[in-house]
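Let me begin by handing over the structure; questions about it come next.
In this view, the complex is presented without one of its protein chains, the others remaining in place.
Chain nomenclature is as follows: A, B, C, D and E, assigned in order of appearance, with residue numbering initiated at 1 for each chain independently.
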Amino acid sequence: MPSLLLFMCILVPIIAGVLCYLVRIGFARTLTVLVTGAVLTAGSLMLLGHGTFTYVPPSPWAGLVNTAITLADFALLAIMFGIARKHRSKLIMTLVVLQAVPLLFFELFMVDHGAPAPGFYGDNLSLIITLLVSIVGSLICVFALPYMQKHEAHLHLKRSRQPQFFFLLLIFLGAMNGLALSNNIAWLYFFFEVTTFCSFMLIGHDGTPIAVKNALRALWMNSLGGVAFVFGMIGAHHIAGTTDIQQIIASGPMGGALLVPLALLCLAGFTKSAQVPFQSWLLGAMVAPTPVSALLHSSTMVKAGVYVIFRFAPTFAGTFFSQGLAIVGSFTFLVTIALALGQRNGKKILAYSTISNLGLIIACAGINTPTALAAGILLIIFHAISKALLFLCVGTIEQEIGSRDIEDMRGLFAVKPRIAVITVIGIMTMLLPPFGVLISKWMAIEAASNNLPAVGMIAMGSALGFVVWGRWAGILMSASYKKGLKPEPMSAFVNGPLSVLAGGAVLFSLVLPWIYSLLVKPMLAFAPYQVHFGSLDSSIGGFTVIPIFLILAAGFVYALKQAQKTRARHVAPMYMSGVHSGGPDDETFRGPMNKIVQIETGNYYLTRLFGEERLTFWVNNVAVALLVLMMGGAL
Amino acid sequence: MIKDFIEKSRAKSPWMVHFDCGSCNGCDIETLACLTPIYDVERFGVVNVGNPKHADLLMVTGAVNHRNKHALKKIYDQMPDPKAVVAIGACGLSGGVFREAYNVVGGIDKVIPVDVYVYGCPPKPEAIIDGVVKAIETFKAKAREAA
Amino acid sequence: MSKMTIPFGPQHPVLPEPLHLKLVMEDEIVTEAIPQIGFVHRGLEKLCEIRDIHQMIQVVERVCGICSMIHAMCYCQAIEKQMGVEAPRRARFLRVIWSELHRMHSHLLWLGLYADAFGFESLFMQLWKIRERIMDINEATSGNRVIVSVNVIGGVRYDIPPEQLSWILKELGQVEKELKAIQNTMLNDYTVKKRTVGKGVLDKATAYELGAAGPTLRASGWAQDARQLRYAAFDELDFEPVVETAGDSYARGAVRFRETLQSIDLVRQAIDKLPAGEINVKVKGFPEGEMVARVEQPRGELLYYMKCDGSKHLDRLRIRTPTFANIAPLLAMLPGCQLADVPVIVLSIDPCISCTER
Amino acid sequence: MIKDTLLVLFALAGAPLLGGFMAGIDRRITARLQARFGPPIMQPFYDVAKLFGKQMIVPNSWQVFCAYVYLVGAVLSVVLFFLQSDLLLIFFVQAVGAVFLVLGGMAVPSPYAQVGAQRELIQVLTYEPLLILVFVTIYSVTGSFKISAIYAHEAPLLKELPLIFIVLTYALTIKLRKSPFDFSTSHHGHQEIVKGVLTEHSGPILGLIEVGHWYETVLILGLCALFWATSPVGMIILITATYFAELIVDNAMARMTWRWMLGYVWSVGLAMSVINIIWLYAK
Amino acid sequence: MIENMYSISVDEIVGQAGRMKQDGYRLVTLTAVDLNEHEVDLIYHFDRDLKMKHFRVNVTKGRKVPSISAVYFGAVLVENEIQDQFGLHFDGLALDYDEGLYLEEEAGRTPFCKYGVITKAASAKAITD
Partner (left out) sequence: MMFMTPHILKNLFQKSATRMYPLEQREPFERARGELAITVEDCIFCGACARKCPSQCITVDKKTATWTLDPMACICCGICVTACPKNCLQQELVYRRPCTEREQISRQGEIRRRPRKVKPADEEKKAA
């Protein structure tokens, strides 16, 4: 049974990707993507139903798979080297060589090819990742169908490059699932590299000079992670004597000996999750078409990084390194959201917020108590859903109004009410109780409350987040009254994913207590919270999820009822010191020299305090220092 | 009962907005003086809210000229019902000593309906308080009419 | 960073008078401030064509209801000079008393509004409470709190009897005591200084170049006060112009605060030296020719230009008020300040739109 | 269960009465501090009743929605407070109200409301970390985020967390919109941004916000009271003293600017928290 | 009679203003006086240490007058005021309210010209001529 499901989750998207590449017919592509999505969804759900499993392919296959993967590994490195040469990037060439040579050494001299290779392993952590990749990823792919058509229309492309695009997108999904489910650290490394490669290709998809530049940056930073991974892997194998991840974990920190390789693996995770000081590649990735960003940010790429860290977290629980991780994570949480505050580019805000949330997840892994881990895992889930939703929203808005500047989204409600409302819902799910992201944040604060520097930074970070999200939501709805507003039409492939994600973000929050008890609790050493009456409860705190959800929902509905009673006759022009020039929806006033002046309002970005140019330098330096400290802690 | 309380409250909570419609400041300053310790109109619940959207009473001073008459009208229109207007000082009543000046419209009631006229140039703060009290009365009557 | 464009006034709670500013800001830092005025313009200078020169006294008193007496005084002095009459000495002393009372109530009023502009409500209340004593003196001596109507061409209309004089001295003592009690708050309080020091700086050269007047000019380091022209009875009284050098809102506030105390002193001197005698002389006929007269108002140097042809109407009356002169410096001060400082800076020139636009 | 129901009922009905009453006393004492006679104690109730009796004028329906949600958030947080639940939870629920107050302010591009909303956001930015830190330190003393644990704690928190209490009062001053922090909106209209966030609210909608504000006042004073949870008399004394101090500060200071606030409150607040915590560990 | 009153011509205005500034004079104000149907007197008042100097310029109505707002920015409002009230036009105003500093359409034009009202159109024509 697992074999079929694994096939569905890992190979089907890869095959579908190849199909997309070969069959250059739009309709066929649509069909392929839809079917793949269905298969992935079904596969991941069934896998979840199946529960924890270990699967090693039967005898000849296991070896074959292993060999194939090893060869593919080198092929991939070769391709990357070629790319680096083409772009004359010495840095990347060096980094690739730094991976290839040790890897060769590893495969030739260290790994015992005679012993049965470990295969696949699925526990709740990997199953949750698979679920997110498969479902959220598929929704994004569906969304990409109409999006890419419009995108290419905007770019006036003669020859469609969509086959390649969907090829990469689908392979990406397969690789992510492979990464989550492999129990062989070498395979994990391979899938890790595939995601690096795919993201490079996707970021550079449009082929503009800036796209190429940013893609190369992503490549070198992730290759750096790759180098760290290779050395970490070699070290781990050297000390634990196995490539079986579960065994490595089971062997514990081994008196601190294993900490260095683990720290290297975590460093790889850092680059992949774009933690400071590696944040720039993810920001640069914004040049890619929006579905790519959505995919990188929500369920794939960056989650691969935190997955690796979470995977190995039990091993270093209680060490100084773990403490360091908590500090570095919360530092990232704080500074990146502060950077987001200085931004008005919607996608950049989302990007910084992603990095920030990943920082929090990593901080949770560093705190490493069951409460913290529960918080981290819940955050992985809810962040993926909400962030995917928000990216797709920004993508849609960008195609509608031609800008991703949030100032240009002012009053969007009066023009495109549907997407405006969905975006506001997305923002609310990032920001407010009783939604999952906030509940996880709550858990994280309670978990961190013994670590004062960490909790201090988290507290400040969450306050900054409040501003970042609050003003964005405010902007979208900031419009004078318009009579007879109708929701704008939207294609099913856009509306579908958006609605599913928005609905999911809300509904999953409602069932959070059960998600917690069914999926998260079994992973933990002990259960930090009891669930009753839909509330999470422990001796140190409690969150009455369901009651609050219901009361707030009732409040919302009532408020909506009241709001709907508003009629045109209630509407008055806004206050402009007595010089407004016209009717209720007029936004002008009679200014000096009797000229009609359009009022302009803008958010505060406090660029003097939180501007990118100002902050990044310091942030990076402090981050490097902290990283050094943390790695030092591992030694 | 709630209706009665609202009715009663109306008379006890007249929030005011003051607009200087081209006054010489004499009247403005006396109006402001009503808020200060010696006169303290807050005793009657009067608060200078400074925003027509919150106000019940519009206190206007000055002779109304051709530029600010538009503003006056707009401010009046932005006040939610029930509302009352108090014109303060000879200028507000008729244009006062400036009646014949070329830029003076003369009298607030040429632009918006006035409920209470307060004589004086400038009126003493006591007179303005009388005006407010009178306005509260007219204003009660208005609300009754509307109901 | 994003741009905001907002209409500030004419109806605005921090502006007691209608003035409109189009403010362009970035993160609440003002980058551009363009005024629209004319909300109080009545055209009263033109009224001289239909009101005779005596009636015009009441009109010029209403150029502004704050320093009204000083306008009338300036007007009367100009005509007296042109016609070669001199007001009796007692009248000139009485003029000093009333004009300094006006300066005091004007400064107290302004200090209050200024306190309100930086959100210090209790200070505002306190200052206006003190001011009421002066309003009482005004009403007791002239019959009206604000517009005293005491000037006539040739002297003053009312006399102040001796028992009132001693009462005035007593009241002023009280005013002085109460003012001294809040002196520290006004001049040394941390929050007050935080809100005023360095806000709207007008350096010495710019102040002069832009033609600033009165406390605005003196706060930038110029010891220039039109009372040094020794009109009325100032030739017999001792005083030094109050000067500050910082040129910021704080300095302008400090100048006015100290001037209030100085005025108390001047009134005391005047009462002390008050001679006996007539309070006005009969004036016959009408002036002829052009004349310019200046006096020091609470807000600075006031200038009257008049032209007359011997008829009972003036041919041309032109009033240049200090606030009008201070608008240009104001425009120079605003850019670069924060939105929250706009009211403070606007008030720091003590704008009087009424006399600016007449 | 019966006790809980009673508490909920008290929270629903008693809190606004208490809040309104506090507001009345506030205005009376403020007036006295300014040498004025002041309005009747019942004035806030007259004001709100009158507002509910006024014509409904709004800029758009979103504002109405936001106002109601604000009220719901405020009420719910007070109810949770009386049910002695998790401090952080109460705070987050309260944040729902805070967000919607801002959104209501931003409902139209009206310049003054927008500026007010931005400033409100910065106020939230200022007090939020402080409040979380206050809760975390309470946790480090009582071992739990639950209010019930504070009641179970044998000594008044004030004894162990005096500086933290001061930090809390900073947050309180900001929340109560008192000088020197009254810049997003102020009780009286003499402000450069008119009524800030509330500029565009009027009539019944403004009334709702006012009632919501009463609930918030009760919540925040309740938080103060927790610092002397061992005795009901102590709680009353603490609330009275704090509120009185609040009024003095309000009347003895100019309004500052938000830039100053952000720097000052963050640095002083954090420093005080840290000192208090170190002192706590040292003991 | 006013002391220290000098007559100069229109073309000398800006130069004279510059000289006054160099000599450390403050611009007090400008006064316009309607003389008859065709002429207006413009009087420039300067002050140094409370001593005044005045310059009288006789201007024909409808003709453009050079603005001194580049020398003395403080002149902006006065010059605008004179534009409103006398229908003169100042050339090179730093801020030009175009006869709208005080006046709305309803109030009529050039109220201070006793001897004949200059319409905006006419003055505009005069300028283009």
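As a working rule, a residue touches a chain if its C-beta (ideal position, glycine included) is under 8 Å from a C-beta of that chain, and two chains touch if they have at least 3 such contacts.
Everything numeric here is computed off the predicted structure, so don't read it as measured data.
K.L.:
In the full assembly, spell out which visible chains the left-out chain is touching.
P.N.:
By the stated touch criterion, the chain not on view contacts B, C, D.
K.L.:
Who touches the missing chain here, C:Ile57, C:Ala219 or C:Met291?
P.N.:
Among C:Ile57, C:Ala219 or C:Met291, only C:Ile57 touches the chain that is not shown.
K.L.:
Check each of D:Leu12, D:Ile166 or D:Ala252 against the chain that is not shown and name the one that touches it.
P.N.:
D:Ala252
K.L.:
Any idea which of B:Lys8, B:His70 or B:Lys134 touches the chain not displayed?
P.N.:
B:Lys134
K.L.:
Have a look at D:Pro16, D:Gly38, D:Gly97 or D:Pro156 and name the one touching the chain we're not showing.
P.N.:
From the options D:Pro16, D:Gly38, D:Gly97 or D:Pro156, the contact with the absent chain belongs to D:Gly38.
K.L.:
Can you name the residues of chain C that touch the chain not displayed here?
P.N.:
Contacting residues on chain C, toward the hidden partner: 51, 54-59, 62, 122-123, 126, 129, 136, 139-144, 147, 149, 157-158, 181-182, 184-185, 188-191.
K.L.:
So which bits of chain B touch the chain we can't see?
P.N.:
Those residues of chain B that touch the unshown chain are 37-40, 43, 86, 90, 93-97, 99-100, 107, 109, 115-121, 123-124, 126-127, 129-131, 133-134, 138.
K.L.:
Touching residues of chain D against the unshown chain: what are they?
P.N.:
Where chain D meets the chain not shown: residues 29, 31-38, 248-249, 251-253.
The rule we apply is simple: only the chains that are shown with their structure count from here on.
K.L.:
Can you list every chain that touches chain C and also touches chain E?
P.N.:
Joint contacts, listed by label: A, B.
K.L.:
Which of the two pairs, B-D or A-C, is linked by more C-beta contacts?
P.N.:
Result: the pair with more contacts is B-D.
K.L.:
Return the chain whose centre of C-alpha atoms lies at maximal distance from the corresponding centre of chain C.
P.N.:
A
K.L.:
Find the geometric centre of each of chain B and chain C from their Cα atoms only, then give the gap between the two centres in Å, rounded to an integer.
P.N.:
27
K.L.:
Two or more other chains touching the same residue: where does that happen in chain D?
P.N.:
Residues 34-36, 56-57, 111-112, 114-115, 118, 188-191, 194, 199-200, 202.
K.L.:
So which bits of chain B are touching at least two other chains?
P.N.:
Residue numbers touching two or more other chains: 19, 36-37, 48-53, 65, 67, 71, 75, 78, 80, 102-103.
K.L.:
If you go through all the chains, which pairs of them touch?
P.N.:
A-B, A-C, A-D, A-E, B-C, B-D, B-E, C-D, C-E
K.L.:
For chain D, which residues are in contact with chain A within the complex?
P.N.:
Listed in rising order, the residues of chain D that touch chain A are 56-62, 64-69, 72-73, 76, 80, 85-89, 92-93, 95-96, 98-99, 102-103, 105-115, 117-118, 121-122, 124-126, 128-129, 132-133, 136, 139-140, 143-146, 194, 199-200, 202, 270, 273, 277.
K.L.:
Along chain B, where are the residues that touch chain A in the complex?
P.N.:
Per the touch definition, chain B meets chain A at residues 19, 51-53, 70-72, 74-75, 77-78, 80.
K.L.:
Within the complex, which stretch of chain E touches chain B?
P.N.:
Residues in contact with chain B: 102-104, 106-108, 111.
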